[in-house]
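Dropping the structure in here first, questions after.
Missing here: one protein chain of the complex. Every other protein chain is in place.
Each chain carries a letter (A and B) given by its place in the written order, and its residues are counted from 1.
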Amino acid sequence: MMNLKKLLLPMLMACLLFSATASAQSILRIGLNDDPDGIDPTVSRSYSIRLVLAAVCDKLFDITPDQKIIPVLATGYQWSKDNLSVTIKLRPGVKFHDGEPFNAEAVRYNIDRSLNMKGSFRKVEIEAVKSVDVIDNLTVRFNLSEPLSPLIATLTDRAGMMISPKAGKELGDKFGTAPVCAGPFKFVERVAQGRIVFDRFADYWDSANVHFNRVIFTPITDSTVRLSALRSGELDMIERVSPTDLKQLRSDPKLRVGQIPEQGYQVIRYNINNGPRGKLLGEDPRVREAIEAAIDRQTLVKVVFDNEYIPGNQWVQPKNYYYNSKIPVPKRDVEKAKALLKAAGKPNFTFSLIVPPERDRQEAAQVLQSMLAEAGIKMNIVSQENVTMLTAGTKGDFEAYFTFWSGRPDPDGNMYQHFSCKSRQNDQGYCNPKFDAFAGKARQISNPAERKKLYDQATEILMRDRPVLMLWHRNIFTGYNAKIRNFTPYPDGIIRVKGIWTS
Amino acid sequence: MSATTIPVASATPAVASPGRNRVLRRFLNRPAAVVALAMVLGFILVAIAAPWLAPYDPIKTDFLAVRKAPSALYWLGTDEVGRDVLSRIIWGARASLLAGVIPVTLALLLSIPLGLLSGYAGGWTDGIIMRFTDAMLAIPFLIVAIALAAFLGPSLTNAMIAIGVAALPTFLRLSRGTVLAIKTEDYVEAARAVGNSHVRIALRHILPNMLPPLLIQGSITMAAAIIAEASLSFLGLGQQPPSPSWGSMLNAAQRYLSVAPWIALYPGLMIFGVVFSLNILGDGLRDALDPKAH
Partner (left out) sequence: MSFWTFIARRLAVLLPTLFFVSILIFSLQHMLPGDPAVALAGEEKDPAVVEEIRKKYGLDKPIPVQYGIWVAGIMSGDFGISYRTQISVSHLIVSKLPITLQLAVGSMIIALIIGIPAGIVSAARRGRFSDAVANFIALSCISIPHFWLGIMLILLFSVNLGWFPASGYVPPSEDLWRSLVSLFLPCVVLGTGVAGVMMRHTRGALLQTLGADYVRTARAKGLTERVVVLKHALRNALVPVITLGAIEFGHLLSGAVLTEQIFSIPGFGKLIVDGILNRDYAVVQGVVVVSAALYILLNLLADIFYFVANPRMRG
């Protein structure tokens, strides 16, 4: 027995050593769906940049695959009794890529930057933060102007990403061209509209969990091209795989698919009270009810997405903790739709829907159009570029437009921000004080069970008023080579390179 | 690349207009041109007769027959929301042919007065018009069209306007060149000596001689315009759903390339067929109207 152990141990060691060196030399190639914007957590906004940022910038907190919050650069947090301040303990021994230490001063710098930098998209997320006190080298206190329980969840995303204060001051606006953070990989180069290369950061605080020497992100806009690159081995992973490509992916023994429902939703926003054009759909809620009765979400998802997405009628997908199970996805009822229109005195109802020239929504809109036609509703499809549509949305120059929300880890960012009277995303012009009361109360408390009760009531109001038409939730599919091990899909769709290794 | 540039017809102006019979005879002597003419007429006929020819309603969806391969029921298969591809191709001929005719007409109508003005007035007017033309020619045709179509908002009509405006400089240069060449001809000088007004000379003597090269250019540009409409629709800036056009069908087809290639195959073949016929027709026209060019 002893002998065997003596014999095996060196062999085992050799194996381990070998695999360690093998993985240390390895490169992970990730295909992105589009060319991301600047690599700066404060001023970037594209979805694809979040995948890139995740490799280079560590955050104070992160979410787990089942949406719990865990500390990363922080080690813990404590709310004050009045919920007006939160004290965060920081991880010791963390260094930025330029060798600068990560500490309480750095956190204060970063929050200041998010609040004050011109063009900061983070400002709105954390504007309740009045000030940041440095308690000691590794302790900070955030002082708030009002209780805001979603704050910690917000710090699991870009607002919680810490950049090196030294590099931030030196590079200013140009930080996004040469980012310096405290993540597992450090920036090497970016070929414009091409690959972005990162090398392993030797002094990373959690180095044991990093198994690649280099990560390369390559934007490839065409899905056919992206898929063949994965199949040929030119890429190791691809993000947001289209449902129509899944059959091919699954039939290839060399490939694997990761899958998880998204946090966001695909939605038609009605104009119900945003300027004069809000009259058409805003006047009589029965019209909006008729529209909902006339459509069949299940068929829609089947026709356009091969049943790979999740039909949904609420701001969370049906299996989510916050879904109100008393109001399930309704069945199609064309007769009911017709009756409602008749009762509303608008039997031949006509409205126009703005749809950006993007395939998913274009096809879905055509399916909806033909479903509505069967109930006597004429929906005109008006194609407008995304930018034009968003401008029209803010101005109220629309009757309905087809958009999506990418989702936030905390419910607050997916509903209060969209439907409360004064919220920024509320292009609908919707305002119901009762909704505001429930959803507003929920952002001040942190107990999930209590929040769930409030959200259930808010959802009920929303489902009755119908300021929007929720349609489906995507499953986020990640395609990857079978030699990639230990990949875990996250509901935000972001690939965490940490922990992944290759055989 | 013919998708993004417009080929330029020979700028040699026809000196004296040849007799109509001679033109016709020269044209009919070219079998390829006659066949092409027949094909173009065939396409036009299909477009006009679409309601009777198409086996199905081109916008009627059938959710039980999505992306079905060609069969006895659906000769060319069905598309991404279960519409008959053949019917959509037949109806799509309307959009494509209109996209050939309207931009060219627009460019012709604009280029003739501007060309006359530029060639006749000379000096600063000419200089500004020509620099503007040069500038537009230096920016790729498709990019001007994309920007214009985005500005006007995506629709078939706007795409056609955008293509017409983007094609204008080629026509303008040609018509001005013709005016300059004809202006110095003896019979024009003579007409002026007799005391004819400028307007009269322009309309009676110069205009008829401008037409042959412009018509040749028109037939070539018609082909380019059809490709341009397809390109804009391919980018989502042309024909709007659910109405079919060959370009928008290709746009929709791109994501189903590997699972339903027939959606992409036939519209492309159609565009090729029409454009090919138009190009041969253009050649025939040139030979008939302007034998010296060859």
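Here is the rule we use: a contact is a pair of C-beta atoms (placed from the backbone, for glycine too) under 8 Å apart; a residue touches a chain by one contact, two chains touch by 3 or more.
These numbers were taken from a predicted model, which means no experiment stands behind them.
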{"item": "Selected residue (touches chain absent from view) among A:Thr177, A:Asn307, A:Asn486 or A:Ser503", "value": "A:Thr177"}
{"item": "Touch with the omitted chain, as defined above, among B:Thr105, B:Ser155, B:Asn196 or B:Gln254", "value": "B:Gln254"}
{"item": "Contact with the hidden chain (one of B:Val23, B:Val66, B:Leu116 or B:Ala150)", "value": "B:Ala150"}
{"item": "Touch criterion as defined above, residue of B:Val46, B:Ala107 or B:Leu142 at the omitted chain", "value": "B:Leu142"}
{"item": "Options A:Val387, A:Cys421, A:Ile445 or A:Ala482, residue touching the unrepresented chain", "value": "A:Val387"}
{"item": "Those residues of chain B which, in the complete complex, touch the missing chain", "value": "1-5, 7, 127, 130-132, 134-136, 138-144, 146-148, 150-151, 153, 223, 227, 230-231, 234-235, 250, 253-254, 257-258, 261, 264-265, 267-268, 271-272, 275-276, 278-280, 283, 294"}
{"item": "Interface with the undisplayed chain - residues on chain A", "value": "31, 35-38, 40, 43, 45-46, 118-121, 123-124, 173-174, 176-177, 190-194, 218-222, 224-226, 228-229, 232, 234-235, 385-388, 390-391, 393-394, 403-406, 424-425"}
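Keep in mind that, in the parts below, only the chains that are shown with their structure count from here on.
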{"item": "Chain B contact footprint on chain A (complex, rising order)", "value": "222-224, 227, 242, 244-245, 247-248, 299, 302-304, 357-359, 362-363, 365-367, 369-370, 381-385, 388"}
{"item": "Residues of chain B defined as touching chain A within the complex", "value": "59-61, 63, 66, 80-82, 150, 153-155, 235-237, 240-242, 251-252, 254-259"}
